[in-house]
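Pasting a structure below so you can have a look.
All protein chains but one are shown at their positions in the complex.
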Amino acid sequence: MTEAEQYICIGCPIGCPLRLEHEGDKIIEISGHDCDRGAKYAKQEFTEPRRDFSTTVAISGARWNRLPVKVNRQIHKDRVMEGARIIHELQVEAPVKLGQVLIKNVFGEEGIDVVACRTMDRVIS
Amino acid sequence: MTMYDVVIIGGGVVGCSIARELSRFQVRTALLEQCAEVGFGTSKTNSGIIHAGHHSPPGTLKGMLVVRGNELYDRLQKELGFSFRRIGELVVAQSQEEIEILEHLKQQGVEKGVPGLEIWDQKRLLREEPNLSHTLLSALHAPSAGVINPYELAFALIENAEKNGVVLKVDSPVEKIEYQKDRLVLHTPTKKLATRFVLNCAGVFSDKIAQMVGLNDFVILPRKGEEYMLDKRLQGLVRRLIFPVPTKQSKGTLIIPTYDGTIMVGPTAQDTFDRYDVSTTYEGAKQVFEAVKKICPSISERDTITEFAGLRAVSNTNDFIIGTTAVKGFINVAGIQSPGLTAAPAIAEYVCDILENEGLELIKKPDFKPHIPKVSHFGNLSVAEQKRLIEENASYAKVICRCELVTEAEINHAIDHGARTLDGIKFRTRAGMGRCQGGFCAARCMNILAGHTGQAIHQITKRGSGSWIVTKMENHQHPKTGKEV
Partner (left out) sequence: MSLKWKTINIQKPGKKFNILGHMEQAYDVVVIGGGPGGMGAALGARESGVARVLILDRESEPGGILLQCIHSGFGLHYFKEQLTGPEYAERFLNKVIDDNVKIMAGSYVSGIAVDSDGTKQVRVLSEDHGQVIVKTRAVVLSMGCRERTRGAIRIPGTRPSGVLTAGLAQKFVNMMGMLPGKRIAILGSGDIGLIMARRLMLEGCEVVGVFEYLPYSNGLTRNVVQCLEDFGIPLHLSTTVAYIHGRDRVERITVAPVEKDLKPDLSQARDIQCDTLLLSIGLIPENELSQSLGIRLDLITGGPWVSSTLETSMPGVFACGNVLHVHDLVDYVTRESLLAGRFAGEWAQGVRRPVDNIRLIPGDNVRYCVPHSLSTEREHTIYMRCKTVMQPCKIRVGNLMEKKLRFVVPAEMIMLKIKPHLLDKFHGDTLRIDILPEDA
């Protein structure tokens, strides 16, 4: 049976309303796009929607209370909340350096790490 | 339980004026304020005008006290250093009938001893105030009228009163008053106080307080006034207070060049039953701008930078209600609507007379200190003065509020002198009053306040009780302050 998914293209501010028809995992037709980027985006969203993910974690002994961190690769959209939960457990202590790995293989997946997005020195209060 | 001679209920300008006046004498005085700081009720939202006195009819209590109050302001300002300037006021006539009313007002003022009243013709009016409408016919000029920052007055009065021994208790709403043989006992959520005299200065709540001792002889009908602050670029649009010819309900919608140079327009006069209703409305804005545009056509609603509303404690007698009651020791100082701010210092003298008549002995303290240290707003000083201050105290070089140029030293001073909330800091220093409205400095002020008071950041409020600003993050171990070190 043919089903349809609706997306809004994020390629540019026009935001084409995209329609993707599929039978199970098989894409039948993509419509509504003004340019190739739309078709590519709809396909990506259908097969494996990926997102950048960044948040903050508690840090002690630093200038600020929170340290910005990110997952070094895009992760599946459905894992964002799970990622937030895991990462928010983390408590770090200054000093921390930009790019320092704070959690290795965060979802048990090789190469997906949580890294610090800035340097924070130890500050004696 | 501590025994007082006098307990004042309500820390508005009236309660604070009386507290300060009583602090001259050897009288044990306490002031109970329901909010986190004094001046946070009607006083904070007052138009900030010291009236010349010709508006109120002779023969009324308010008419009697307003002229005396006006006279007292020069000395008060010298002693307490709050922002006050006599800029004069103009009542402008828009029709032939109104010109007659101007004559009447002038006559009324002369009888009451208002100095310097003069009728200006159109030519003179437009020469002095060229931005006013060319359709105005004439005006009554009263040079003794002035502008003031009313919250600064309340802060200064209570600071001086405390310095001279008055006990201030904030966050202390009176919930019950018990009458015992020779004394009254007041209950607040956390304490009980016994006293010979109670002064009911509770503003819009004063009828409720009177009911606690069984008095039902007056009611307060709050009358709301909305005010609109305009952008600083309109500074200088008018140099004096501009009044239309008054109606029965109010003195009308005014154009007020505030002490700080901002043009403010308002207030409205809307009766309300809700004693907490300080909301601004679409209708209010419409009324205000329609009214002032007739007098000054270049004013536009688009220039509004902020707006607020306050409640006048209007009583059913339409005059001040000051005096003893059927309950011995319970004295009303109620129904203080306009010109209450102007009259406040005179009300304080008047109340002291009443207390003396009632048998309270007023013996002058030999060591009464009439002054409080003058605070200079760093941003208003010359380069040389700024340099000197920085050499004395390095925290004058640490700018916290960049819109109004307020330094850490001034914030520290405000906290040392009573500020307990973000609004308390704002109304003492102007931090957060500028164009960004606290977007940049709020977090910094919260850190400084937390550092001084030992509160955690999430315990800091905008103006006490439920006005919290931030809340804790679930997953964050909270250090004592969110301090940037």
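Which chain is which? They are A and B, in the order written, and residues in each are numbered from 1.
Definition applied: a residue touches a chain if its C-beta (ideal position, glycine included) is under 8 Å from a C-beta of that chain, and two chains touch if they have at least 3 such contacts.
Every value quoted in this text rests on a predicted model; they were computed, and no experiment measured them.
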Inset, instruction - Quick one: say which of B:119, B:291, B:375 or B:443 touches the chain that got left out. - result: B:443
Legend entry - Contact footprint on subunit A, counting only the chain that is left out: 7-15, 34-35, 51-52, 54-56, 58, 63-66, 68, 70, 77, 80-81, 84, 97-98, 117-119, 121, 123
Legend entry - Residues from subunit B at the interface with the omitted partner, ascending: 229, 276, 278-282, 284-285, 301, 304-308, 383, 386-387, 390-391, 394, 396-399, 402-403, 405, 407, 435-440, 442-443, 457-458, 461-474, 476, 478, 482, 484
